[in-house]
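Accompanying notes for the structure given below.
With one protein chain withheld, the remaining protein chains of the complex are depicted in position.
So, subunit A:
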Amino acid sequence: MNGTRAVVLGAGIIGAACARELALAGLEVTLLDRGGAGAATTSHGEGNVLVSDKGPGPELRLAQLSRRLWPEVLAAIAERSPAGARCVEAAEWDPKGGIVVATTEAGAHGLAEFAATQRAADVRADTLTTDALRAAEPCITHAHTAAVHYPEDAQVQPAGAAAALLTDALAAGARLRTGEEVLAGVVTRGGRLTGVRTPGGVVEADLFVNAAGPWSGALGARLGAPVAVEPRRGDVLVTTPLPPTVFHKVYDADYVGAVGSSEEELQTSAVVESTRAGSVLIGSSRRRVGFDDLLRPEVLSAVAAKALRLFPSLAGVPVMRAYGGFRPYVPDHLPVVGADPRLAGLWHASGHEGAGIGLSVGTGRLLRDLVLGEPTEIDAHPFRVDRPAVLTPPPESRQQNRKQGRKQNREQRRKLEMEQDQDQDQEGA
């Protein structure tokens, strides 16, 4: 594939992971992003690398592949360049393990069943006695009913991890162009995508990877191949630095339900974890509200209440920050990785919802193998573009798209008005 030109559209963690694999495979890779690298969803979420929240199935297999790759990939990056080594340091890889705690009888029952199915799929899931739980997490609530330890769960600092992958891609010869928004595609009469248009001109290549996160749906539409990827909002709380209080990734058994749910209204479940600097991160909510960034104190309040159910003793800890982002959501909760059957030359790597950090390295590997036509390490078929959930947008999302279209029109008008104002300013000056 030497000499094949690939353009990755979007320089979030997914784009970075794909660019890295393609560049290492010898392709001539360019990353385009309208913003800064890693500045969007990738730096507005958390960095859980989990197998524990996934039931048997394709997503778990992708998670297991990724979990296996992470330490190898980070070691290789640190090896390749001093800049890479510095970024790997900032990525704060920590295989600390996760503990899922149930606080109701029904929850305990569900958790036990879920863990049994996971074990059958080669996930390590150790049931904890009360004493073992207390030893592992001394501050945990007394009101728990069951707990399972997942030693394979890990954590990264997401923006650092993305920067590490990207630094390595650049070291392998990829080029990064930020501040360039992809506006449209250039399609030959034969129906092949041969270029994308940005304000700076046309960027040509042999293949293009749509890795635009929650904007992949919109970008796909611009290129003539829409995919049903939508935003699902999440908010995270950050406390002031504490002495060690939370030792694993601890979350409530409800989390599994919330991840798999498609409800539009607010879902919260607590995931509590410490960062290297001592702050505790508390996530997170799931709401499908389009790209609405308005602060909702009641959402933060609900997240806080859930966390206190697990760790009542955190009640006095100051929260100093809240942030949030938009998970790239597909109605069947599976990522989209593969060639677009409708438009030759276009590939997708998107729709990772709340797991894109963890799944990034596996996704990059999978995409590389598909592009090279090599056998894949896991079955890629479930992630194909050509599946109903991806190609038929659900009715409510069509409505939302229309609404968004209207909003875009409004914005366009507003922009025009402002430009006119500028003209007037200039005349006046």
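One rule holds in what follows: a contact is a pair of C-beta atoms (placed from the backbone, for glycine too) under 8 Å apart; a residue touches a chain by one contact, two chains touch by 3 or more; residues count from 1.
Simple rule for what comes next: contacts and distances are computed from a predicted model.
Engineer: Absent chain per UniProt: "Protocatechuate 3,4-dioxygenase subunit alpha", "FAD-dependent oxidoreductase", "Amino acid ABC transporter permease" or "Thiazole synthase"?
Structural biologist: Listed in its UniProt record, the absent chain's protein name reads "FAD-dependent oxidoreductase".
Engineer: Among A:30, A:66, A:103 or A:239, which residue is in touch with the absent chain?
Structural biologist: Once the missing chain is taken into account, the touching residue is A:239.
Engineer: From the list A:107, A:160, A:283 or A:364, which touches the chain that is not on show?
Structural biologist: Of the listed residues, the one touching the omitted chain is A:160.
Engineer: Which of these touches the unseen chain: A:83, A:132 or A:186?
Structural biologist: That would be A:83, which touches the missing chain.
Engineer: Spell out, residue by residue, where the missing chain touches subunit A.
Structural biologist: 16, 33-40, 43-44, 83, 86-87, 90, 157-160, 162-164, 166-167, 170, 176, 178-181, 183, 199, 215, 231, 237, 239-241, 277, 279, 282, 290-298, 300-301, 304-305, 307-308, 314-323, 325-326, 410-411, 414-415, 418-419, 421-422, 425
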